[in-house]
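What follows is part of the complex, with its chains left where they were.
We just call them A and B in the order they show up, numbering each chain from 1.
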Amino acid sequence: MKTFAGRYFEDYRIGETLHHAVPRTIGAGERALYHALYPARTALQSSDAFAQSCGLPASPMDDLAVFHVIFGKTVPDVSLNAVANLGYAQGRWHRLVWPGDTLSSRSEVIGLKQNSNGKSGVVYVRTEGRNQHGDLVMDYVRWVMVRKGNLDAPAPETLIPELPGVLSARDLIIPEGLDFSGYDFTLAGEAHRWGDYEVGEVIDHVDGVTVEEAEHMMATRLWQNTSKVHFDATLREDGRRLIYGGHVISLARALSFNGLANAQLIVGLNGGAHANPCFAGMTVKAWSEVLDRAETSVPGIGALRLRLVATSGGAPFALKDAAGKYLPEVLLDLDYWALIPL
Amino acid sequence: MKTFAGRYFEDYRIGETLHHAVPRTIGAGERALYHALYPARTALQSSDAFAQSCGLPASPMDDLAVFHVIFGKTVPDVSLNAVANLGYAQGRWHRLVWPGDTLSSRSEVIGLKQNSNGKSGVVYVRTEGRNQHGDLVMDYVRWVMVRKGNLDAPAPETLIPELPGVLSARDLIIPEGLDFSGYDFTLAGEAHRWGDYEVGEVIDHVDGVTVEEAEHMMATRLWQNTSKVHFDATLREDGRRLIYGGHVISLARALSFNGLANAQLIVGLNGGAHANPCFAGMTVKAWSEVLDRAETSVPGIGALRLRLVATSGGAPFALKDAAGKYLPEVLLDLDYWALIPL
């Protein structure tokens, strides 16, 4: 067989390294598409001049575009036969990515647990993305439920990695050179700085975007994510394609500009759940909750820990039902750290 | 409140300057998307080699892309609570924009007039777009009808700015270096030069483009235009999104290549009306009328004043009914000056 149908649960071994294809150079085109596909407006990622006023040589690639490119490469080796994408943890952005950089990914299998039904199991991987110089630009842990191909294959020894749920603010990496001392709040779009946000505060980001099939497929292809369910309408009886969860993350993050315009860079991913599937025709809205605040190692740069929730309707700030189950209109519940002028 | 719901009529003051967020660097990606979203073919904006044969260092960004980027920034401060976009005047392109340039906008409030119903008023702004060097690249006047937020707010003193309806050809700015002496009409696509067009002549541009929701949303996002009505299908009972008027301008201008291939650069905007709303599913066609001809200050470069009409059907050249009202199929009536080899 020349084609590759993806790995099954029994194909993974603890400690194994998966070297993912295909390295990818990103630049001016990916940046423009990011702005066409998502209502992204953060000034650092929109303007070379603004980025230079913040100590950077140019406007970096959007942190989530970097995540998507690194993630996309893992799909053929990790999630082609996945039943569900269960979680993320310990995601850190180590270094900014610039137009012209080439990204590649590899993953280490750090945990395995066969399900009691014997038909699938959970695979934990730590994925690293590196640039053309071999420098680490991002890493994160992800776990997915993967089907078994051979139901008779023996269960591996169970190993569930220890994953601290939330990154400490002192683990966050501040991009080299970043300096908010000359930050222009007017150009950035809002006046609110770190000190203006309180833990527990919730923000309804107001705007909604109705999603089209062409848009999410273009985005998902751009990240070279090859999962069939995003592209092939014949796989579901209703002819709809399941939207890549990362598309919802980028949509919600872009919508959060209205209220969080100065939360310029995502530097930590504490966790995330794709609570319900998203389909074309849904109108995605977003709200945020301030979960924590911290100073960072660099003067003038603060960090906010934010919950970002995307919904397809319903009242803002409603998340779970009395039984603790996500409400059906909740699409995403993401927990991340962002940098903001102190 | 961390989010911004937009300004209301009573929030504007004569003489006030609005500094718009977010500066934006545009380049190779925006150019490619412009060509993917509109059937644009003018040679100056398609080819570095052609532009160099016309005295320019490279192919400039499309003049309407520049307009959209500058316009998009004004939306959060000027038209988020607008009832209608009433008109444009005195638009001038002062300087070409090159890939890599960063654009920012600011507007001065130059007129106010509360409507007799007391519920809304007309706001006149003069908007300037500048590049990263602070050089003026475009300015124009626009007036919009904006809702009052507080109906009890007192009416401001009425001031309606004097706006000469049409720019004189001698007010047009010819881009530095532009030289049509080596112009290649074959490569440009048509043989017709300035002298071949007569005042009163009408041209049916023949082709039609059926618009999709994904396309106009991608375009409007690319210009960072945040007006909800373009993106949120839940705002109208019929689930359609109102297409950004500028999308129709770019579509019609691109369609006008067939008959006006040598009208290479738009340098003046005399006025424009979005006669009827445009929605996805409509097939947009265009026709033009030559309103005036003039020589310019540069030998070999002529100017045509053109009416550009976009329609969603109906007979070409039909514009208004007996009562002087736009026909229901007319989407756009634009009056502009373009440069063409003499």
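As a convention for this text, contacts are C-beta pairs under 8 Å (C-beta built on N, C-alpha and C of every residue); 3 or more make two chains touch, one makes a residue touch a chain.
The shown structure was predicted, so the numbers you read here are calculated from the model rather than taken from an experiment.
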item: 2 chains shown - copies of the sequence in the complete complex; value: 3
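Throughout what follows, only the chains that are shown with their structure count from here on.
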item: Where chain A and chain B are represented by their mean Cα positions, the distance between them in whole Å; value: 36
item: Chain B residues touching chain A - in the complex, by the definition given at the top; value: 2-5, 19, 21-30, 32-33, 76, 99-100, 102, 104, 132, 212-215, 217-219, 221-222, 224, 226, 228, 231-234, 241
item: Residue numbers on chain A that touch chain B, as the complex places them; value: 27-33, 35-39, 41-43, 46-50, 59, 186-190, 192, 196-197, 201, 203-210, 212-215, 258-261, 281, 283
